[in-house]
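Only one protein chain is missing from this complex, and each of the others stays in its spot.
Here is chain A:
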Amino acid sequence: MTAETPRRMALSAPAARRSRGIHAGQTRTAWLLILPFLLVFAAFFTVPLGYSAYLSLFTSKLVGGEVFSGLDNYSRALHDPHFWEGLRRVAFFLCVQMPIMLAASTFIALALDSQRVRGGKFVRLLVFVPYAVPSVVATLMWGYLYGKDYGLITQMFDAVGLHAPDLLSPGSILGSTMNIVCWEFVGYNMIVLYAALRSVPNDLYEAAEIDGAGQWRIAWSIKLPALRPALLLTLIFSIIGSFQLFNEPNLLFNIAPNAIGSDFTPNLYAYNLAFRGQDNNYAAAIAFLLGFVVMIVAFVVQGVTNRKERQA
């Protein structure tokens, strides 16, 4: 009773009216302030998305033009081996590349946070630099390193008298791509994880030390659990990034044209459909389908990890 009285008083008529008045004014200002964003958002996000969705419902032919075809493009995509092959490839890419990358990022973040690395700031910068290099430059650079007859890696193998592997062959190009992506994004993920570690309150460490925990124990019992939300974030980004793999294979195509087909990844396939095959409608359908797949995977991963967290 006593606790309810002040609350009921606050809700008395004049006070409520006044608060509604302020509220409405604030709302108007808020809308006004986000209007520029909303306009841009609508013009460059919602409208193109809607238009693409609309396009994906048509079939355009070189002879006969555009006709409405409902969900035909989607059912065609669901039966398209090129689409599934690309999806399978990026799924495999994700399963191999992401754990390696995240493990490396976590390890470096923990090492840097332990304060035992000499020149920590410099190392941090060094690991992060690849992320600042545009992926176009990174891919071209690695392409040169991989080169079969002239690349640095080949030269190194030759120098010690070993037979150099062809890193740009159809069999190894996926692995070579994984390496490039790892190189690019280990630093980025490391920074995210490192930032999360820095926000762990110091008293936890002090308490642990008083309890006699060593650095490994601290890492395992305090730091890793503290990293969980950040890890989940990097995980989700990695999933999205993997499914959208495009830049690296598209650029490697110029260096190894026969190792990368037009359907190497779903995004590349959609691009080639639109720009080489002139089939924009089908490309739009593929893009949407890919978007759905990514959403489902991201959703499932998030659901699973959240449940685990709740259990923990």
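As a working rule, contacts are C-beta pairs under 8 Å (C-beta built on N, C-alpha and C of every residue); 3 or more make two chains touch, one makes a residue touch a chain; residues count from 1.
FYI, contacts and distances are computed from a predicted model.
Chain not shown in the complex: UniProt lists it as "Carbohydrate ABC transporter substrate-binding protein (CUT1 family)", one of "Heavy-metal-associated domain-containing protein", "NAD(P)H-flavin reductase", "Acyl-CoA dehydrogenase" or "Carbohydrate ABC transporter substrate-binding protein (CUT1 family)". From the options A:Ala77, A:Val90, A:Leu112 or A:Val181, the residue with contact to the unseen chain in the full assembly is A:Val181.
When the whole complex is considered, the residue among A:Leu204, A:Leu232 or A:Ala274 that touches the unshown chain is A:Ala274. Residue-wise, the contact with the chain that is not shown comes from A:Thr234, picked out of A:Ser69, A:Thr234 or A:Asn250. Across A:Lys61, A:Arg88 or A:Arg198, the residue that sits in touch with the chain not pictured is A:Lys61. Touch with the hidden chain on the side of chain A covers residues 44-45, 48-49, 51-52, 55, 61-66, 98, 101, 144, 147-150, 170, 181, 185, 188-189, 234, 237-238, 240-244, 254-259, 261-263, 267, 270-272, 274-278, 280, 283-284, 287-288, 290-291, 294-295, 298.
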